[in-house]
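First, the structure itself, so that you have it in front of you.
Only one protein chain is missing from this complex, and each of the others stays in its spot.
Coming up: chain A.
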Amino acid sequence: MTQPVLSGSIQRRLLILLFCASALLAVLLYFVVQSVARQVAQQSQDNILAASALSVIDSARSVDGEVIVDLPYSALSMLDSVTDERVFYVVRFGEDVLTGYAELPRPPLSKARQTAYMSADFLGEEVRIASVSRSFSADLGRDRLEVSVAQTLSGQRQTLARSSRLALGVGAGFFALAAVLAWLTARATIRPLDRLAASVSRRGPTDLRPVTAAVPQEMAPLVTSLNGFMSRLEASLNRSEDFIAEAAHRVRTPLAVVRTKAEIIQRHIRKPENKAAMREMIGAIDESSRTAGQLLDHAMVSFRLDSLAQEKVDLASLVNDMVERLRPVAEIAEIDLVIVCSDPATIQGDGILLQNALRNLLDNAIKYSPADTRVEIRLTKGDTGISLQVCDEGRGFPKAGDADLAERFTRGDNVHGIVGSGLGLTIARDVATAHGGRLILENNAGGGACASLFFPSS
C-alpha cells in the first residue's frame, strides 16, 4: 500500500500556534503588571514626598520680615514611616538657599505648576525629588518660597522587585493555564478526525459500506467523497464478480451441450477412424473448457486477491476436504491420493483462494501421473513455517526449481499429450504470494514432481 505523503500534523500546528499566542500574552501581561506596579509605587512615593514638602511649606511664616521655616516632626516622620531611606531637603526663597542641601537638583517649577517631581542622582544615589512652591512676602521682597524633599529609591526598588516577581508568577501561571487549555482545545478539535480514521481503518478490506457516523460540518465533504469512492468501488467490484460468473455460465453451458452430444455420437460410431476423430474432438472440447475455466478462475483469483479476506483457515481440514473432493477424479485415473502427514496448522487468509491453489496443484499431480501411482500430500508445520506439499510419481518438472513454469500460459516442454492451460501454477503462485508465502517446484530424488506452498511463520 502507498504510504501517504505527510505535511506536518494539524494537531501539532494548532498546539504550536496556541502556545505562541499564550506565551506572547503572558509576556505582555508581565510587562503590564510590572509597569502598573512601578507607576503605583512612584505615585505613592511622590504623594508622600509632596505631602512632606507641603507640611514644611505650610509651616513657613513671616516673623518680623524674616522667613521662619520649621521642619515639622510629621514632615519627616511620614517619610520615615515608609522605609529607612535617607531623606534630603532644601528650602529656597527665590534663588537663595535658606536651609538644607543647596546642591539638591531643582525640579522645573513654574507659576502654573506649583508641584513638580523629578528623579536625579544625588551624592551617588538615585533619588526622587518633590518640590512645592508658593508666593511668599518677606523683608527681602515678594518671591517664591520653594521646598524640595528628596528620598533615596532603594525602598522603592525593593517594592518593585517584589511586584516584578509577582508579575512573573502571574505571567507564568497564565502561560501554564493557557497551555493546558490549548492542548485540550487541540485534542478536542482533532478528535472527530481521529474517530473517523479509526472507524475507517477498523473495517475489513471487504467492508465497503458508507460511513454513517456523525462528523463535524467541516469534515462532511471529505466523508461524502469517501463514501462516493467506496460505493463506486463496490459497484465496480460487484460488476466484475457478476461479469466473471456470467461469462463462465455463457461459455460453459454450450460447451456442456457439445461435449455431451459428442459423447453420445461417439457411442454410435462404428468405424474406428471416425471414433478416433471423435475422441480427439472431445479431447479438444475438454481442453477449451478447462482453459476457459482456468481463465475465469484466474480472473476471480486476481479479483479476490485485491480484497484479500483475513479469516482463520484450518489447513488440515482444507486439505482433507479437497482430497476427498478430488478422490473420484483420481480414482478414474487409478491414482491413489494419500495424505501422508497432516499437522494441525492454521493460517490467516482467504480459504477459497487457498483451496483453489491446492486444487490446481492436485489437478496437476493427477494429470501428470501414470496409472497405479500415488500422489502424496504432506502438511507439515516446522519452526520456519507451514509447508503444504503435493508429490507425484510422474515425469517431474523439466528443470527443477523452474520459476518460469509459474508464468501465465507457460507449460513445461515434456507435457505432450496432456491437456493444460498453463494457468494452474500461476494461480497457485499468486495465492501463495498474497498470503506472504511462495510456491516451490522441485523434483523428487526418486522421480516425480513436488510442488509446495510454503508459508513462513512471521
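The rule we apply is simple: a contact is a pair of C-beta atoms (placed from the backbone, for glycine too) under 8 Å apart; a residue touches a chain by one contact, two chains touch by 3 or more; residues count from 1.
Please note the rule applied: contacts and distances are computed from a predicted model.
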Chain not displayed: protein name in its UniProt record ("MBOAT family protein", "Response regulator transcription factor", "(Fe-S)-binding protein" or "Na+/H+ antiporter subunit C"): "Response regulator transcription factor"
Touching the absent chain when the full complex is considered, from A:143, A:234, A:287 or A:314: A:287
Candidates A:91, A:127, A:208 or A:244 - the one touching the absent chain: A:244
Contact partner of the left-out chain, one of A:38, A:275, A:374 or A:438: A:275
Chain not shown, touching residues in chain A: 241, 244-245, 248-249, 251-253, 255-261, 263-264, 266-267, 272, 275, 279, 282-283, 285-287, 289, 293, 296-297, 299-301, 304, 325, 327-329, 331-334, 351-353, 356, 359, 371, 417-419
